[in-house]
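Heads up, this is only part of the complex; the chains shown haven't been moved.
A and B are the chain letters, set down in written order, and residue numbers restart from 1 in every chain.
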Amino acid sequence: MKSEFPLLAAQPGLHYLDSAATAQIHRGALDAVLRHETGSRANVMRGTYALAEAADQAYESARTSAARFLNAAADEIVFTSGATAALNLVAHAFGAGLQAGDRVLVSQAEHHSNFVPWLMLRERQGIALDILPLRPDGQLDLDRLPELLHDQTRLVALTHCSNVTGAVTDVAAVVDAARRVGAKVLLDGAQAVQHGPQDVRVMGIDFYAFSGHKCFAPGGVGVLWARRELLRDLPPFHGGGGMVGEVGPGGFSWAEAPRRFEAGTPPIAQAVGLAAALDWMMGLDWPRLRMREAELCARLLDGLHDIRGLRVLGSMRADRRAPIVSFEMAGLHPHDICQVLDARGLALRGGHHCAQPLLAALGVEACTRASLALYNDAADVAALLDGLRHAAKVLR
Amino acid sequence: MSGGEELYQQAIKDWAQADHGHGRLDPADAAACADSPLCGDRVRLTLRLDSGRVAALAQETRGCLLCRAAASLLGRRASGMDAAAAASATAALEALLAEGRDAPPAWPELAMFAPARSFRSRHKCVLLPFRALRQALEGVSHREQ
């Protein structure tokens, strides 16, 4: 599998364990970018010459790929510059309809990208923000949902999968509770997508957001999916070329969704690269890959359990989590740990992982994170466990 | 870079030139305005109806030759159509453009648009007047992207 990822193929000594930050790019995605830029590069949407038609078709067919990946319709797919931009889009476009008295529910487990936009919405519109707490095992405390959901709750905006603990949200329970108060449900899928295609219909949610760079695709592109009925009525967020009907000094009319939300020249080659990555992913045997990822994760958790003074954040069970494992080592700072690991070709990240509320809830200031993707193998896990023992020696 | 000129057969130029049904009916029983914000084409249709069928159609069209030829064709041929007929003509035109189907016996003139098949960005130019007619007859709004 590593041979399909040019960077990993070129650096055989590298144990890349930071896919939760950015996954490596698949060669198919890189080739697609290259092919597009050298064979079909033009602006989209308005040109009638052959190159522009090719660019248009490539871009719209990328939309179709993204839709298939989520089991959605193409006209429900908005291309953005990333998950963060997608989440801000919802906070502005959906948020514009909210006012004092309305409530939004988020959780302590959110990445800042699904937390700060709601803090900002609270400042802008005077809504109330409810915060679902974590259980000590890192799972969202869904038992608290009934008391935190109100008739005024308009949106439940939760992570699909924590970028720190790997905890996977019980979506059915969330949707069920949210529907009871008539709230819409947004899932931040940034961490979920690299572990396989998703089904927004089966989940029964309303919004889904993710980034290309976390699913083996180029950076600079992301996806917001929203139910057609919802998208149809939302006001635009960014203004600019392509999202309007008529424009004059008196105002402007809106283009239809999804164009209404794609002001300006979109990331065309990046969307084409994303589609190549998603198409490739859709051809994989995910039940098998998920089992493999879970096995590696279990092996990692087992090994970490045996390291003295090491504490894993969240559950020690591999079955209710994605293969993202963060930990503390008594008396050792994550930066120092990562530095020593780097000397052995182990690429891990230490810090607050843009999840300060989560770290605060777990009583941690910073932690070290190992995240596994489909290209990781048992040797990567073994090297990490070795490396951590070594780091403890070097640093103490 | 291929065969863009075949598009402009004499038939298309003649239909566009003829501009059948140009104008506006006032009063009208139904009306629709379909535009393509991205290319600026616009078709304004006004209709007189007789038990749900077109008794008279007038069109004001701003657009390219393809769009104008299609509008002019409707200006000549729409009489007697009801919503179902408009839907089926539109579907036939869509199938002709997207799937390479032949023009249906009821609409032999649609064949003149066959060369537009390979130019996807132009399909909407041809379709705009037909979509406007459906919109007027079905009373639903439609705006082409």
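The rule is short, and it goes like this: a residue touches a chain if its C-beta (ideal position, glycine included) is under 8 Å from a C-beta of that chain, and two chains touch if they have at least 3 such contacts.
Here the structure is a predicted model, which means the values were calculated and not measured.
Engineer: Could you tell me the overall stoichiometry of this complex, given each chain kind is only shown once?
Structural biologist: Summing over the structure file, the composition is A x2, B x2.
The definition used in the following text is that only the chains that are shown with their structure count from here on.
Engineer: Can you give the whole-Å distance between the Cα centres of chain A and chain B?
Structural biologist: Between these chains, centre-to-centre, one finds 44 Å.
Engineer: What does chain A use to touch chain B in their complex?
Structural biologist: Against chain B, chain A makes touches at 45-50, 52-53, 56-57, 242, 244-246, 253, 255-256, 259.
Engineer: Touching chain A in the complex: which residues of chain B?
Structural biologist: 1-2, 35, 37-39, 119-122, 143, 145
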